[in-house]
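Take a look at the structure below.
With one protein chain removed, the remaining protein chains of the complex are shown where they sit.
The block that comes next holds chain A.
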Amino acid sequence: MFTELNSILNTTPDSFTQGDFILLSDRQSDASFLIHHFLSLYLRARCKVWFLGLVQSFNHYSAISQRLGVSLTQAKEKGQLVFLEGLNESLSVLIPREADTGSEAMGFLRDPAVGLKSLYEFVRTSATSSGGGEPEPEEWGPPVLLVDDLSVLLSLGASVGAVLDFSHYCRATVCSQLQGNVVMLARCDGEEEEEDGDDGGSERLLRGLTHQCSLTLHVQGLPTGYCRDIHGQVEVCWRRRRGDGRCTQKKLFQYKVHDKGASFFAPGTSSAVL
């Protein structure tokens, strides 16, 4: 986890708000380093974590988490982490063979028009099954669902409505019912002012998700252009409901990603400049 980001968001492994829906988004940039931050944060906080790793292999996340001080293999063995490796599961669906006993989580690949119900069923059964049944040897904290990332579901043929439904169902189950947190990554490619309305599947998804969430971290490149020392800017937006109305608070930071973490600083205060 990134200590500077923790202080910005006012979270520590010991105290963080529950029932949050956190949206990570990027525009022509790469926000996946934030997913690793939240993964290591919640694992350190001894939460029960469900991770839908749809774009990279398990070893990729494991290698990076190792550098951040958390062992994914150990967490998996202890039962703290439930990992869905999308790439692996998808092969058995895309190239069907006779003796296939893989889980049906990626079953939507066969016919994307059906929707993401099978993926949601995977989340729901693993989330609720841990409640009942035989008592677990260790007590874990509140459940957390991480999804990396949602936009690949659009590329695989799911419609924007299906993905929004999926995120809504996940939020209802994990945030409201189980008082846990949900962190999702959505990636966008176009400019903000897109003229044609046909395109914008990812734009519509982003807008729909932004409406549902309580905290967004939006990653973008620098508006002045490419710089080697500053990799981009992060806009943090709190959308908590306080009393009657919504209280929205925004903050802008610039960041640089290192080998073992990322540093965040106020715009213009990069060590390369000062």
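Everything below uses one rule, namely that contacts are C-beta pairs under 8 Å (C-beta built on N, C-alpha and C of every residue); 3 or more make two chains touch, one makes a residue touch a chain; residues count from 1.
Note that contacts and distances are computed from a predicted model.
A single chain of the complex does not appear, and UniProt lists its protein name as "Elongator complex protein 4", one of "Elongator complex protein 4", "Histidine-containing phosphotransfer protein", "Auxin-responsive protein" or "High-affinity nitrate transporter". The chain not shown here is touched by just one of A:Gly180, A:Gly208 or A:Gly261, and that residue is A:Gly261. Of the listed residues A:Ser202, A:Thr216, A:Gln233 or A:Gln254, the one in contact with the hidden chain in the full complex is A:Ser202. Along chain A, the points of touch with the absent chain fall at residues 30, 32-33, 36, 56-60, 63-64, 67, 87-88, 90-91, 94-95, 109, 112, 151-152, 154-157, 187, 189-191, 195, 198-202, 221, 224-228, 231, 257-262.
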